[in-house]
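Worksheet: the structure to be examined is printed underneath.
All protein chains but one are shown at their positions in the complex.
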Amino acid sequence: MVNGINLALQFLDSFAFIVLAAAGLAIIFGIMGVINLAHGEFILVGAYATTLSATKLGLPLAAAMLVGTLVTAAFGVVVERFVISGAVPNWIGQRTVGRDFVEPLYDRLADSMVATFGLSLIMVQGARVVFGNSIDTVGTPFGNIAYGAFSYSTYRIVLSGVSIALLVGVYYIFTRTEYGMTARATIQDEETARALGVDTERIYMATFAIGSGLAGLTGALFAPTLSMQPTLGDQFLVEAFVAVVVGGPSVVLGTALSGGVLGAIQAVFTNLYGTFFGRIALLAAAMVALRFLPDGITGFIETVQSRRQEGE
Amino acid sequence: MSESETEPESRPLGPNVRQTAAEMATGDRTDTLLQTDGLVKRFGGFTATDDVDFGVAEGELRCLIGPNGAGKSTLLKLVTGTYEASEGHIYYDGHDITDLEPHERVQRGISMKFQVPSVYGDLSVRENARLPIQRFADGAERRERVDRAIEAAGLTGYEHVDASALSHGQQQQLEIGMAASLEPDLLLLDEPVAGLDVAEREAIAERVTRLNEEEGIAFVVIEHDTDFVASIADEVTVLHNGEIFLEGPIDEVKADPAVQRIYLGEEE
Amino acid sequence: MATDAPPDGGQSLAARVRARFEGPNTIGNSNGFWVGFLVAVAALVAFPLVGNAEQFSLFLVLSLLGLSLSVVWGYTGVLSFGQVVFFGLGGYTFAVVSINVSTPGGITAAVLAGVVGGGIGAAVLGYFMFYGGVRDVYVTIITLVATMVLHTFMAQTAGSEWTIGEAALGGFNGMPDIPLLKLGVGAASFQFMYNAIPVWVPGFGTVELDPFYYLALVLLVGTYLGLRALVNSDYGRAMVAVREDEDRTRMFGYNVKRIKLVVFILGGALAGLSGVLYAARNVFIDPTVFTLLFATLPVIWVSVGGRKSLLGAIIATIAIEYIRVTLGGELALVMLGALLLGTILFLPNGIVPWVHKQIRQNRPAPADAEGPETPDPTEASES
Amino acid sequence: MLELDGVTAAYDRTPILRGVDLSVDEGEIVGVMGKNGVGKTTLLKTVMGLLEPTEGTIRYAGADVTSASADERARAGIGYIPQGRDVFPKLTVEQNIRMGEKIRADSDETLYDQIYGYFPILDERANQDAGTLSGGQQQMLAIARALVSNPDLLLLDEPSEGIQPSIVGQISEDMQAINEDLGTTILFVEQNLGVIREMADRCYAMERGEIVDEVGPTTLADEDAIAEYLAV
Partner (left out) sequence: SGGQGQSGATTDTASSADVVKIGVLEDQSGNFALVGAPKHKASMLAIEEINANGGIDGKQIETYATDPQSDNQRYQELTREMINENDVDVLWAGYSSATREAIRPTIDRNEQLYFYTTQYEGGVCDKYTFAVGPTARQQLGIVLPYLREEFGPKIYTIAADYNFGQLSADWVKVLADENDAEVVGEEFIPLSESSFGSVINNIQDADPDFVMSMLVGANHTAFYKQKASAGLDVPIGTSTAMAQGYEHRRLDPPAMANIYAGVNYMEEVPTESNTGDGGFVDRYYEKYPDAPYLNEEAETNYFSTYMYKKAVEQAGTLEQPEVIEALESGIELGTERAPEAPEGETIKLDGATHHVDHHMWVMKADDQHNVEAVKNEQIPEQFLSETVGCNLPENPETTQYTPVDYFEEAE
C-alpha cells in the first residue's frame, strides 16, 4: 500500500543517499576528469575517522564528523600530491635523475581508473590490517518521528536537509566564487591558466581536497547509520558514478537533478514493488536517461532552453 | 545583433542562386552542384545563418568572406552535416541532402577541411594520407594515389613522421591533400592559409587553383586574407550577420563601400 | 583486409602472408619479433611439462576477454565496462544450452550459442548506444550500469521459476551442473575437460597432458593472429581513425556508428567465447562474473599491458591474474594495488609499449635494418 | 626590460630554440618573424615560462626569471596571448575576461571600457560560452583577456590570425595606442606583413631556432625587404 508520507520520506532518503554518494565524485570526476575508483574508500576514511574519534576519543558526534571530514580532505591532499598530480615523485625525480617520473592523471580517465583501483585495494586491505574486520559503531542520534502506524528515523530526514544544503554550497563555490571559476579554467586549459597567473598546482590540490573532504563528509554523515567495515565504501560507488554522469556537464546542478530524478524513480518503484524493483528501476532509468539524453540532464536542459529561446 | 541598415529587404535572385527549389525537387539538372534554400541555423536565441540561398556551380571556385562571426563556418558545417539545419534545405547534385548523415554526404562527393587543423596526430603522414584513399582504391592504384597525395602536399620524405610533429603549414597541406584525395566534386576549405607564411600561402593558392582547373573540383573557400582570395577566386560571396550581403567579382566587392565599412576597413 | 594485389610479384608467399599481420597498429613487425613469438608459442606448448597447466589455462581463457576489450577500447576508442556482460552471457548461454542438450553435438552447439549470445548482447546494447548518439564516458557508464543490472538480476534467479528447460539459473549460487566440454558430433567427438592424455615426451617420459589447455592455447593464438590481421587491415585503420577522431573520420566518408557497432559486436562475441571457455573450464558459472570487481579487471589488464597493444592485453592478463591467484598473505592485496598503481604511474602507456621502446632505443643501428622503422613493412602490404 | 641570453629550449629531447639572444627595451614594440615552424611560438612560451630553457638565462625587469614559473611571471607583469585562441571553452566570455583580471590587483574599470571599445562584440556576448564563439571572436577574446591584466610586457602570438581585415588594422593601431598610453612593452610574432610594418619599432628574424637577423626601422619601411624575410 502506498502511503504519501512514506513515499515522500522514501524519496528524501534515496535523494540524500544518491546526492551524498555523488558529491565528492562530482568534483573529482566532473571537474577534474579523474575517475576515482577509490571514491568509496575516501568515504570509508571519513566514516572511520568519525567513528573512531567518537568511540575512542569520546568526541561529541558533530565534532567527530568535522574531524572525519577534515581527515579525509587531508588524506586527499596526500593522494593528490603523491599519486594524482605526481608532484612528490616528480620532485624526487627532478632532484635525483633530473626529470619527472610521472605524468599527472588529470583528464586521463582510464589511467586514473587503474591508479585509483590500485589505491582502493591498498586502502581496503590497509584498513583491515590496521583496524581489523570491523570497528564498533556509534548510535544514530535524534530518535524518531511517529505518524499513524509509522515512524521514521529523524536523523535520516536531517540527512536529506544536509544534502540539499551541501549542494547549494558546492554550487555556490564552483559557479559564484573566484576560486570556482579559476578551478574550472585550470581544468580546461592548464597552460593558459598559468600564463594568466594562476598557481595551478594549488588549485588542483585545493579542488582535490574539497572533493575528498566531501566524500569524507558523506562517510561522516552515514557513519551512524551503517555498519563499519573496510568494504563499506562499495555500496556508494555505482550510485555515485551514475548520478554524476546522468547529471551531465554542469556537475553540481546535474547531480542535484539526477539525485532528484533517480531518487524519485527508486522511491516509487520501491514503494510499489519492493526493494529489488526499486534498484533495477534506478539502474534501468539511468541507462535510458543516458541513451536519450546523450549529454546528461543538464545538457538536455540547455537544449530545451535554447529551443525555447528559438521559439521566442 | 543589430541589422545593417543598408541591407536590402528583399533580395532579387542573385547570380548565386543557381537553381530554384522547384527545379531541384524535380531533379531538373543544370550545372548547379550545390544549392541551399532558405537555410537557417539558430543557436539558442541567436541566428547564425538566416535564410541563406547559396549556390555553387560545377567546377566553380567561390570564396566566402565576411566579418568574424558572420556565419561562414556555420554555413559550411551545415553543408557537411556537422550541424543540423534549423530550417531550409540543402540540395546537392540534384538531390535533397538535408537529412543525410555526414558520411553519406561525403560519399556523394562533398569534402571539407575544417578551420582548426586536426590531422590524426598519432598516425604517420602516410597513414593519414591512406585513410581517405583506402575507401575506394586498392593495390597499386592505392599506392600510387597515396604517393601522389603526399607529394602534392609537399610532404615527400615525411611519410613516416607522426602528423603531430608537422608544422602548422604542413598540417594544413596534409589536410587539404586528404580532403582532395577523396576526389570530391565539391571541396570546402575553412581558412586554409590562416597562420601560414607567405611561401606556404603561395603554395596553397597554387594547389587550389590547379585542383580546380585541372581536376574540375568545385571549391568554396573561406579566407580573411584578401590577397589570397584575389589570387584564387573570381567570384566571392560576402556573408554578414548570417545573411548573404553581396556577391560578385572580387574587384567589385572590394570596391564596394559597404563591404569596406563592415569588413575590409576604410583605408583599404 | 587489404584486398590489393601484392606490390611486387617477386615477393615470396611467406612474406606476403606475414605482411597481413604487420603494420603500424601492432607492436612487433621485425624478424626478431616473429622469432620471439614462435619461441613464446613453443614455450607455451611445452609449459605443461614443467608448470601448472591446469591453472594456466584460466589465464589463457581470460586473455581472450582482455583481447576483446583491447580491440573495442584500445583500437576503436570505445571504453566498455561491459565486456563481462558479454562474457557472462556467453558463459550462461553455454551453460543453459549444454545442460539441455548434453550430447557432444549439443555441447558443440552450446559453444557456438555462447559466442553468438555474446555477440547478440553486444549488438543490442551497441545499437542502443551508438545509434542513439551515446559517446565517450557515457558509453562507459551505460555499460557499467548494464553490468550492475545483470548482477542484481542474476543474483535473485534462485527460484524454480528461473529454469530454462532443464537448466536452473541458480541465482547467486550459480549453475553447477554444466556437462564436460565435448566437441564434435556423436562418435566423432572429443572430451576436452578432465581427460588428460598420456603422451611420451623425450626427456620427460610419459606425461599426462590436459587437452583443454591446448584448446585454449590454440584459440588464443588464433585469435591474436586474427586480430593482428584485422587491425592491420583497411578496416583496422578505419577503427584507429575512429579512435583518434570520430568527427574527422566521418568526414572521410566512413560510417562511424557502424564501425563502432561492428567492432563492439566482434568484441562481444570474443568476450562470449572467453565466457564459454571459462564456464566449461570451471564446469560452473555464477553472477560473480557481473560484479564491479570483475568488470574492472579487463580495463586494468588492458591499461597495464598497453591499450594499443594486443600483445600487451595478453601479457598483462596473464601476469595480473597469475599474481591475483598466487599472491598470498595479509599484504597480498596491498601489494597488488601498489603494483597496479606503480605501473600506471611510471609506465603510463603500458608495459609492452615501454618494453618495445627500450628495445628500439637500445638496438644498435644496423640491426634496425630489420626493425620496424625502415622499410616500413606496411609498404609491402599497401596496404 | 626583457633579455634572453643563449636560450636553448626543447620539447622532450628535440631542441627547438638554439641559443637565442634577444632584448627588448622598456616601451618598445618588437616583432619576431620567420617561416612556419622555426620556433617563434616556442620562443614566446619560453619567455612566458611555459617551457623551461635547458640552457641560457632570461632576465625580466632586472631580475633573473629563468626558473620562475609561468604564474609567477604573469604576476610579475608579463601578459600572453597564445596562438590558436586558447580561450577557456566552457567559461563564458565574461568569465574568460575576469580570469585575465585576476592577475593583478590594480586593474581598473576604465580599462574595461577601453577594451570593450575595441571589441564591442565581446560585450554583446558576455554570457556565451567562449567555445561557441567564431574563430575570430575567440581571438579577440584572447587579446582582451590579456589586456585587462594591464601587463608591463605583452607577448602576442600572431594576433591577426583569423581576424577580419578591418579589425586587423584596428588591432595594430590599438596596440600602438596601448603602448603609448599605458607604456606597455610588446613582443609579438606575426605573419601579416602589414601588421609588422605598422606596429614594430624593430624586428627579429628567426630561422630554425635561431635569431638570424635584426631589422631596424629603415628596413621595416621597405615592403619588399620585409617580404623577403617572411618568404626566406
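Before moving on, here are some points about what is shown:
So that you can tell them apart, the chains are marked A, B, C and D in the order they are listed, and the count of residues begins at 1 in each.
Just so it is clear, a residue touches a chain if its C-beta (ideal position, glycine included) is under 8 Å from a C-beta of that chain, and two chains touch if they have at least 3 such contacts.
Everything numeric here is computed off the predicted structure, so don't read it as measured data.
The chain that is not drawn here is touched, among residues A:232, A:246, A:261 or A:285, by A:232.
When the missing chain is restored to the complex, the residue among A:82, A:152 or A:300 that touches it is A:152. Only one of A:14, A:116 or A:163 touches the absent chain when the whole complex is considered: A:14.
Listed here are the chain A residues that touch the chain not shown: 1, 3, 6, 9-10, 13-14, 17, 125, 128, 132-140, 142-144, 146, 149-156, 224-232, 234-235, 238, 267, 270-271, 274-276, 278-279.
Residues of chain C in touch with the missing chain: 48-49, 51-55, 57-58, 152, 155-156, 158-160, 170-174, 176, 178, 194, 196, 207-210, 213, 282-284, 286, 288, 293, 324-325, 328-330, 332-333.
To be clear about the criterion, only the chains that are shown with their structure count from here on.
Centre-to-centre separation between chain B and chain C, using Cα means, comes to 44 Å.
Here the CA centre of chain B is 30 Å from the CA centre of chain D. Residue positions of chain D touching 2 or more other chains: there are none. Multi-chain contact residues of chain A, defined as those touching 2 or more other chains: none present.
Within the complex formed with chain B, the residues of chain D that make contact are 34-37, 83-84, 121, 124, 128, 132-137, 139-140, 158, 161-170, 191, 193, 227, 230-231. Within the complex formed with chain B, the chain C residues making contact are 2-5, 7, 24, 234, 237-238, 240-241, 244-245, 247-256, 373, 376, 378, 382-383. Those residues of chain B that touch chain D in the shared complex are 1, 43, 46, 66-70, 73, 115-116, 167-170, 191, 194-200, 224, 226, 260, 262-268.
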